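Only one protein chain is missing; all other protein chains are in place.
The block that comes next holds subunit A.
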Amino acid sequence: MTWLHFLSVSITVWLTLLFVFTIVPAVLGVSIGIRRLYLTTLLKIFEWATLRMEMEAKEKNQQLYKPYSSGIIVKEPPLSLQQGIQELRGSASCLHSEPEFEMADIFYFCRRGVESIVDDEVTKRFSAQELETWNLLTRSHYNFRHISLRLTVLWGLGVLIRYGILLPLRVTLAATGISLILVLTTLVGFLPSREFFLTEKVHVMCYRICVRSLTAMITYHNRENKPKNGGICVANHTTPIDVIILANDGCYSLIGQAHRGLLGMVQRAMVKSSPHIWFDRSEVKDRHLVAKRLSDHVADKTKQPILIFPEGTCINNTSVMMFKKGSFEIGCTVYPVAIKYDPLFGDAFWNSSKFGMVNYLLRMMSSWAIVCSVWYLPPMNREEGEDAVQFANRVKAAIAAQGGLVDLIWDGGLKRAKVKDAFKEEQQKLYSKISRSLDSCPDNCHLDFLIPL
């Protein structure tokens, strides 16, 4: 009997604490400052851990593993194919004035090929980035060898705290948040006219609870540029949590595929109180249908801005990859948003080929925290004489510049698909032009979309 008694008392205490310290502030929108304290303490612990590892390494007279975040090789600014080949031929002896082919030509391709084997721009974007210092999580433990007893004890303590205290706490909060979304949005949906004030309040409150369930510390910059009705909000994509991060600070209409199961239930509930756009699997392929629904939504100025991730897939937050032009063809105002995560407290990137959704959420909830910065960029419109692709690239460059990310032309779809043969054929075409010694390229030569080898 005393066992049961003890259990019920502890659960009551637990729930009260939870209520007072997290849910009430979330509802009221205030912050007590616990999270900030937590993060500063963690930072100090990480620094201490790194120092200890360095000391150990010095004692054993070995080198501490340096992650290759700064690169394995020195990559000089890439010479275009033409320049590279001409440099090679300049040094080779030319028996005729216009060489069509020199045996040395293969050196150019050879070196470029081996450079890409050692370090290429694309494949490293699809796995979590390596950290400079260890953050006491096994998942970010690469070649760090010099783990002393003290560090192991610290790590063990960390495991206990994360899985024993933080995880249950967060799961409870998440469950509360989701059930509140379901219940309250359905209730609001019953009201005669859609009260936007109430919808907004409900929406923001639920998302605040979800944010706390991840222990996310978000800093919003330039909030005067927040997306307005009748526009499209465009952001770089790292994880499904991006939606929660942005929705925490404003109401957006989401667009995506209609799912079944729990997610489907949540989707149907959300639609009752605000206009989201869910497509059936069959409709997704129909680009005109998608474009029509988007433009209809945007034309209605009372509707919230649509949130779109033009990359189409999750990238590891070190770069921004090709933006699909569909959302940029509609012709409305685009509000770019840059999201940058700090991976030290927990890497938010969802490697969908490695982890399923549930596994991913568990990992998120058992990391230390999610820390990120959100920048709202000034709205952009398509200019005269600019086509959708150029507009998309302009927006992408702005987001990359603000977030400190690398701007790549490569398609995020390369995560799963092979690169199109057309790119190789373009390289061959370029080389054969040199071989035929054509000194000028015809005007319609689309060199700007070519990736320099």
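Simple rule for what comes next: contacts are C-beta pairs under 8 Å (C-beta built on N, C-alpha and C of every residue); 3 or more make two chains touch, one makes a residue touch a chain; residues count from 1.
In the analysis below, contacts and distances are computed from a predicted model.
Not every chain of the complex appears here, and the one that does not is recorded in UniProt as "Calcineurin B-like proteinous protein 1", selected from "Calcineurin B-like proteinous protein 1", "Pyruvate dehydrogenase E1 component subunit beta", "Cell cycle control protein" or "Translation initiation factor eIF2B subunit delta". From the options A:15, A:114 or A:406, the residue with contact to the chain not on display is A:114. Checked against the hidden chain, the listed residues A:7, A:34 or A:106 yield one contact partner: A:106. As for the chain not pictured, it touches subunit A at residues 62-63, 65-68, 70-74, 88, 91-93, 95, 100-101, 103-124, 127, 130, 138-139, 141-143, 145, 410, 414, 418-419, 423-425, 427-429, 431-433, 435-436, 451, 453.
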